[in-house]
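Structure below; questions to follow.
Not every chain is included here, but those present sit where they belong.
For reference, chains read A, B and C in written order, and residue numbers begin at 1 within each chain.
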Amino acid sequence: MTFSLGKEFRITIFGESHGECVGALIEGCPAGTAISEGEIQRELDRRRPGKGLGSPRREEDRVRLIGGVFNGRTNGGPIVVVIANRDVDSSWYERNRHIPRPGHADYTAFVKYAGFNDWRGGGFFSGRITAGIVAAGAVARKLLAAKGVRVVAHLVQMGSVRAEEDVPDSDLEGLASQSPVRCASSKASRLMVKELEKAAAEGDSLGGLVECRVLGVPPCIGEPVFDSVESVLSHGLFSIPAVKGVEFGGGFGLSGMRGSVANDEFCIRDGAVSTRTNNCGGILGGITDGMPLRMRVAFKPTPSIAKAQRSVDLSRMEEAELLIEGRHDPCVAVRAVPVVEAMVAACLADLMIRSQKIARTGGG
Amino acid sequence: MTFSLGKEFRITIFGESHGECVGALIEGCPAGTAISEGEIQRELDRRRPGKGLGSPRREEDRVRLIGGVFNGRTNGGPIVVVIANRDVDSSWYERNRHIPRPGHADYTAFVKYAGFNDWRGGGFFSGRITAGIVAAGAVARKLLAAKGVRVVAHLVQMGSVRAEEDVPDSDLEGLASQSPVRCASSKASRLMVKELEKAAAEGDSLGGLVECRVLGVPPCIGEPVFDSVESVLSHGLFSIPAVKGVEFGGGFGLSGMRGSVANDEFCIRDGAVSTRTNNCGGILGGITDGMPLRMRVAFKPTPSIAKAQRSVDLSRMEEAELLIEGRHDPCVAVRAVPVVEAMVAACLADLMIRSQKIARTGGG
Amino acid sequence: MTFSLGKEFRITIFGESHGECVGALIEGCPAGTAISEGEIQRELDRRRPGKGLGSPRREEDRVRLIGGVFNGRTNGGPIVVVIANRDVDSSWYERNRHIPRPGHADYTAFVKYAGFNDWRGGGFFSGRITAGIVAAGAVARKLLAAKGVRVVAHLVQMGSVRAEEDVPDSDLEGLASQSPVRCASSKASRLMVKELEKAAAEGDSLGGLVECRVLGVPPCIGEPVFDSVESVLSHGLFSIPAVKGVEFGGGFGLSGMRGSVANDEFCIRDGAVSTRTNNCGGILGGITDGMPLRMRVAFKPTPSIAKAQRSVDLSRMEEAELLIEGRHDPCVAVRAVPVVEAMVAACLADLMIRSQKIARTGGG
């Protein structure tokens, strides 16, 4: 029943979609880390829907830091970030509270919590809780940045549109930030916007694929076997609503390869050990090898669609039709890009503190 | 630095490939569970390589239960399973200890442990440690079986060969057990054996894809957000050596779908709520919905191949050629099938105890 | 660096004495538990200083529930309680920030956090953080009450005054609530008030001893060895500022006893197994035996006293005199009585959920 992730850098998220607020509590951030509401706000602003492309719900997402920071620096205690909910309208949920939305947690929440779940806007199953993850990630990113580690994600697929070109690490952040759908390929980005508008017009939604890279990560991060980098990152990534697949390096493609092709041969580069290829995604035996991390995260289509769907009325135990009127993003993967970055940053910060690559106290 | 997985049903594995033994310590198994060395042995025997198809290392893998069982039933204390290593030859590793094998943890282990790692046979990074996972899984499977839950895995791809037909749940276990490569499709199985023999003859290895289904799982298992079923299972699955991808239900395919297709509409079946399709893999909002769980696990090709490879000599910091002479499976995914089952069983047992669907004490 | 306690019922406290607020986040409370701001407020009001007997700092301690409760019942998510700080004056701390108060955490906080600690009012080392513990305990007490378990504490010693009579369980709560120092003996209570006034007049402070009993606790709670009831409760109790000793049942007195006297012989009472005496404090082998739990908690005198004290100026590394002007309770043990109750309740709720004696979901 915990809502926490991490061992030494630990994030706990709280709040409900239509409750008073959502937020995050962050334990284990080294004392002396400079952090401000403004820095967290900037990350949250990246999560807001682009004009005309996302949910019409208009949340200011105004960040308030109510604990853990003193004179602009962390004081060693829990950092608490609260983001008030403002633009709330629960009337549709009220009317349809006994009819679970297909693809949503409505049904499982109802059964698990014996009807005591907060059904307004999906309660704590709503994508809105990722605001807390992004806030926590903003703190993690500060820790990583002080060590020269950067986490960059971008959209590589939306529905039938795939970005084919392999964008170099150095250009990735800049290119993705220019796209309204956070796709680093300008050509694919344009096609994605069209695909998105078409799906939305048809009352439908689209799945998407997010690639994430971690640049500048030192070797030795991760623990063998059960706390491998893959284990820890996938644990976090599958906690993001709508994620149904995660792969590292060559991922599923490696299933069809031969060892002589898949193995990353070692070499000496600039006097240091390196690998010629990076099919392992920067992780060998669950531990970073010094190469960039690479992973891909599959998002299912937004389950809330405008088309009529078949469902059941749980109060009468009979089948029923459902017409969803709420305000929803036609492709959650777009807004998920900064969420993926935040989650990867939080998990890595945890592993780096555990590996003693980030000091407990300092003025980072 | 922990080697443990799980919160209430917790497994810890220990030992090294060429040390005295490998094994598992299992905490949290309800007292009164009937378990014998024979039952654990049966699971371990399933993990042994098929004749002519796997590593020529011949390990008896004789199970010894040295704690936690009294009069044939668990007594509430830690269950300790020890499996002695017998057929050990470390001479090749001794000679090549400064030259890390591509695709292996040799290099990351060397750096992480400052050279104090046990380099014989890969130490605790060896696939041999999965014997402990299988032993722990045998205990978990007893707990699940008492609740009518069965975990069944099979090989659906090896290299370029894919099993296309969708085998019904009821036939899966029987069909897979008849195949030397644990593939439920007899046609694909034959092709896989050929592909395996060819790769082995060429001194190469193959990747593979394992599908796992969980039948009879009740609804309500799993915790929202950070301990979602996907989070917990993927954490465990990515702890298995060579796993580089995990997906649930429609998985990566959902990235290319529309919501109107991907959503699993609810219906009433035999008086109970069910879904018409199962693209979500039996998991909504991180919680089981009562449908069978379905996941796929991508294995990279065995990194140890007979072909010469480029590497570096860490003692001289110069590039070097490496010729691996050890004894290795040409496709780890084959022997990984029971490991996947064991891991899924262990993670599910943990979630079921946490959800109070398995009682703490009983005579199961 | 965690600020959390408990495995399944977990409390995390946050905030600083002179920051924006203090509070608690509570995970693992079964969904459907009725809880209101008013109920939590009542417990917090018990923690406020009696008229003329405690700190002149006047905090309303107004409780706000900002997450985890829906329609008056817990919804399965984290419960978040925020208590704003209002009556804050940090000027004395500002002037003396380089001179650690003897007996306080000022010095260790300064060294541990490299000067980044919040030194205003002791930051998160302040006794004020126990407001969060009391809030969390209020939720735990609801869970326990639904199972017929009551936690009652009272003051049995203040400085040189000891309450000698052994008050029966049934009278304890009523008698203690009538005393301004929460002492169940009316005679001792009067003497304690005098002792308190005398110490305060002399600019000094007093230590105290709190006894806590748990009535109606079922057998089988607690885990052998490392999560024994004593281990878990003492872990929590020693987290309360100023606690320096904890004993169960006969406690330190058992060191001087013989086994034939100390052993609690078993008997049959009302058809059930019971013990004739209760020197073990209701705990055998770390597990409850069905008898009432009994423990005593030693509090040191409030370190903040009005008398001049010797200290050091850390900015010059030279000795210095310190005159504390802040507002402080002359005996923290008095206000600690409800804190002890809250902590014991929280730890027991955790153990009872882990033992599956409290269901995950219900309308308790």
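Assume a contact is a pair of C-beta atoms (placed from the backbone, for glycine too) under 8 Å apart; a residue touches a chain by one contact, two chains touch by 3 or more.
Keep in mind it's a predicted model, so treat the numbers as computed, not measured.
Tell me, please, the full copy count of this complex, given that what is shown in place amounts to 3 chains.
Full complex: 4 copies of the single sequence.
Note that only the chains that are shown with their structure count from here on.
Need the CA-centroid distance for the pair subunit A / subunit C, whole Å please.
39
Find the geometric centre of each of subunit B and subunit C from their Cα atoms only, then give the gap between the two centres in Å, rounded to an integer.
Measuring from centre to centre gives 46 Å for this pair.
Distance-wise, how many Å sit between the C-alpha centres of subunit A and subunit B, to the nearest whole number?
One centre to the other, that is 27 Å.
Where in subunit C do residues touch two or more of the other chains?
Subunit C, residues with two or more chain partners: 8, 76-77, 360.
Sort out for me which residues of subunit B touch subunit A in the complex.
My answer: residues 1-5, 13, 100, 102-105, 107-109, 111-112, 124-125, 129, 157, 159-160, 199, 204-209, 219-220, 223-228, 230-232, 234-236, 238-239, 241, 243-252, 254-268, 271, 273, 275-276, 279-281, 284-289, 298-305, 307, 309-312, 314, 317-319, 333, 354.
In the complex, go through subunit A and note every residue touching subunit C.
My answer: residues 1-4, 8, 10, 12-16, 19-21, 23, 25, 27-32, 66-68, 70, 73-78, 80, 82, 109, 112-114, 116-118, 120, 123-124, 360-363.
Can you list the residues on subunit B that touch subunit C in the complex?
Touching subunit C: residues 7-8, 76-77, 224, 354-356, 359-360 of subunit B.
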